[in-house]
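Of the protein chains in this complex, one is absent; all others appear in place.
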Amino acid sequence: MTEIVVIARLVPDLVEELEIAPSGTALDLSWLRLIINEFDNHAIEQAVILKEKTGANVTIISPEAEGVEDMLFTTAAKGADRLIKLTGIDEEKPTNESLAQTLAGIIKEINPDLILNGVQAHDDIAGDLAPQIADLLNLPYVGYISGVSIEGGQAKAFKEYPGGILAEMEITLPAVLGIQASEEPPRYVAISKVRQMMSTTTIEEIAGDGLATENNFVIDRMYLPEAAEKAEMLEGNEEEVAQKLTAILQDLGLL
Amino acid sequence: MPEQVEYWGIPHQWGSPNILVYSVMFLAGAILIFRFFLQARIWWKVGRSEARWNKLHLRIWNVIKYAIVQTRVLRQKYPGIMHVALAWSFFIFFLGTALATINVWFIKFLVGPVFSIYKLTLDVFTIVFIVGAALAIIRRYVSKPDRLTYQPKFTWTLVLLVLIVLGGITTESLRLAVEKPINMLWSPLGWTLAQIWIATGASDTVLINTHLGIWLIHLFSAGITIITLPVGSLLHVLTGPMNIFFAELDRPIGTLPPTPANQEGVPIYVSKLNELTWKQILNGEACTECGRCQDACPAYGAGYPLNPKEMILGISEVLKDAKSSPKGYDVSLLENSKLSTEVLWSCTTCAACITECPVLIEHIDTIVELRRHLVIEGMIDAELQDALTNLGRYGNSFGQSPRKRAQWTEGIDPPVKDATRESVEYLWFVGDYASYNPSLSELTAKTAMVLQKAGVDFGVMFKGENHAGNDVRRVGEEGLFEMLAEKNIKALERCQYQAIITTDPHTYNTLLNEYPFAEPQTILHYSELLLMLIKEGKLKFTNPLNVRATYHDPCYLGRYNGIYDAPRQVIKATGCDLVEMPRSRDLALCCGAGGGRIWMEEGKVNERPSESRIHEAAALDSVDYFVISCPKDYTMYQDAVKTTGHENDLYIKDLIDLVAEAL
Partner (left out) sequence: MTQDIFVVIEHIQGQVSDISYIMIAAARELAQAQGGNVVGIILGSGAENLKDSLAADQVIYCDHPALAEFSSDACKRTLLSIFTEHDPRAIFFGNTTIGSDICSSIATHGSYPVINSCIRIAEGGAITSQICGGKIMVDSQLADKTTILTMIPGGYKPEQGQGGPPTETINFSPPDLENLKVKLVQFIEPVPGDVDIAQEKILVAIGRGIQTEDNIELAEELAALLGGTVCASRPVIDQGWLPTSRLVGKSGKSVKPDLYLSLGISGATEHLEGILESKTIVAINSDPDAPIFDVAKYGIEVDLFDFIDPLLEQLESAKNG
């Protein structure tokens, strides 16, 4: 049976205003709301789709964070078979380097055919996680994948290239893939199903060994961008604004 | 003295006619009972059990009210009079035959004046029947309204009933023509017809023989009617009153049924025929195909896939197909096109269907239960998925931060009180739309300022408030509803207040009817509060508006919770001249936003319900104000007034707008 591992992380929700911690080099965690990294959500969906098609076994690994249990139970409600929470994480996010090393160790034990991860996380300052794990396990990595199937010992995937061009790739398994979009949009899971999972599924805990929070380069400061020169807002009712805009376009010689 | 004669003109030489009559009637009756029992047994066999025997006195009262007096049927004049004429006349005929039977076997009371009144009543109701039958024939074969089903079985029923009654009046008139009894004028119709027979100059023997023939036809047509009852359109004579008797009495319509569970406690998400309760199956069988629900349905009117009448008949169809199918009753309802996912998602839960139904069919319960299955299976459109995901994450359907929920309070002086921090008299549960929709924040702020002017001590919960969950429940996401209700109740428990007020009827409905509060609560719609303030003199109108206005009853305020007058009194108090639209009060047409529809993709539509409503208001004589009392109505009608091109002659006003203007 095909083994699939998905690494899913929670990231700061950009719906809320972000604040800088007093240290000046990190985000203020008290104001942070965490949500699942949307790309990881797609990776989970892709794994479940593969399971539905080929009968694979799906394991989700997630570093400890506020709300991670809910997220893991939701993946179980979608069809994930095994849930692992990586513990030993304090408030501060561990570096991708140390996280990659710890996860590589855990994944090696599982010995999967395919490892999926969302192609990027917007709060990553030090590289992307999945390619680092790929190198540690000496596995190939391809990112910006939007559709995977498994045939023989190979993955057939569609990779996005610049300019809206898609390419068909053949990747020898085992491999690590960075998912941009799942074949079908992530499904909705009813809350009652998630709650049902809470009483019938367990989350395994594995202690993280050697997790570090200091990056291997120096961050001078983290700050909010200066209120950028915002656009000149055109005021008035719809007709007035339409007139103003038309005048602007005429002045620019665009009409 | 004139008296009822048993079997006048029926020869006794071949034995007592009793043998013929009673054997025909008992046989017909037995066949009817047997066939009906076989049919009805399937409902209990296939459907889940549900106890509906409590409050017997209420149930019997409902049967009298809805099945005999037929108040629902009488809501519309033409079909009301038509059906009542047909039904009551047959009640009287049946009663007449029963009394005649008692007269023969037990007490001889059909004598003298009693007998005369008896004859008169029967004759009068024969005329009533004829009027009803004429109305029915014109309706079914001449005017042919869309909402009726045009099938042979309805024609057969009319033919049989007319045959029975004609048989009755003809035999009577023939007897009168021969007997010419003293009290013949107590049978005016019969006596009039008798003149015709007399005029033919036929001999008594001819008349008596004709009488015998027609009497036999009358007997057998009655027998055939009884035997074919279970397969004809007259089945509703049995199933209708049954459906009325077993109607839901414990839950108000604003409370949805809980998710059922099997013996192991595993929830049942209804999608198959045998997952319905027997009562839900009975709904399908009791439908008279009158089509009133179809006419009232805003989704159907707009051109959406839902037809409430066909949806209910679909259940009956699935049952029928299942009887002859190898798979049996373990069959999905969703595969029938009348119960497809598109049909189920079209419903706005406005309750017009259940308000109109003459036999008290419960359409919405079934739709919502089936939606629960669709939600569990993830069979929802992308927009709805987004809304539900946002509600789960942020407690509002807009996907905005909970911290921005009370952004509308910025700039209000004195600042709006935080009910989570200090005690207030009225806790104002603002609701999603009033809080987050940019076109409504002005109105919400105005509402606060009006309340302040009236000296009301109120507060809001700021970020402690979550979506109340009414429409989440109607969409079928029970788990999310429970989560939202838990959060809201927890937040409310930390506050101190005397009563909860809200401008949103959906919020009002679920707080009042569905929230499992530990202690009884006082929940008010703001129209009730405004009226109270007006009566207490705290809102004085120095500037009466002198405008012609019409009022749109919100579904969840009017049909669901019976509040029709408070808003009207507020409108009149501000000096408006209130003009009613043709469809007002419990006939009001839904704006189309309810039942989660506002969160779904619109799809192809002929005319939006909100646009139809604007046309209705615009057709009123020089009405300038279209008054609403629900935030979603406000946005829906603002859009509709633009898309119908009426933005310069019809102004959408909230009650608060009127009050503010008139102060």
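Order as written gives the chain letters A and B; numbering starts at 1 within each chain.
Basically, contacts are C-beta pairs under 8 Å (C-beta built on N, C-alpha and C of every residue); 3 or more make two chains touch, one makes a residue touch a chain.
Since we're looking at a predicted model, the values are computed, not measured.
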Absent-chain contact - pick from A:Q46, A:T102 or A:Q180: A:Q180
Residues of subunit B in contact with the chain not shown: 438, 601-602, 642
Interface with the unshown chain - residue positions in subunit A: 12, 14, 18, 20, 27, 96-97, 100, 119-120, 122-132, 134-136, 139-144, 158-172, 175, 178, 180-181, 185, 215-225, 228, 230-234, 238-239, 241-243, 245-246, 248-250, 252, 254-255
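As a convention for this text, only the chains that are shown with their structure count from here on.
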Interface residues, subunit A side, partner subunit B - complex: 13, 15-17, 33, 35, 185, 187-195
In the complex, subunit B residues that touch subunit A: 259, 267, 375-376, 378, 380, 382, 385, 388-389, 392-394, 399-401, 403, 477-480, 482-483
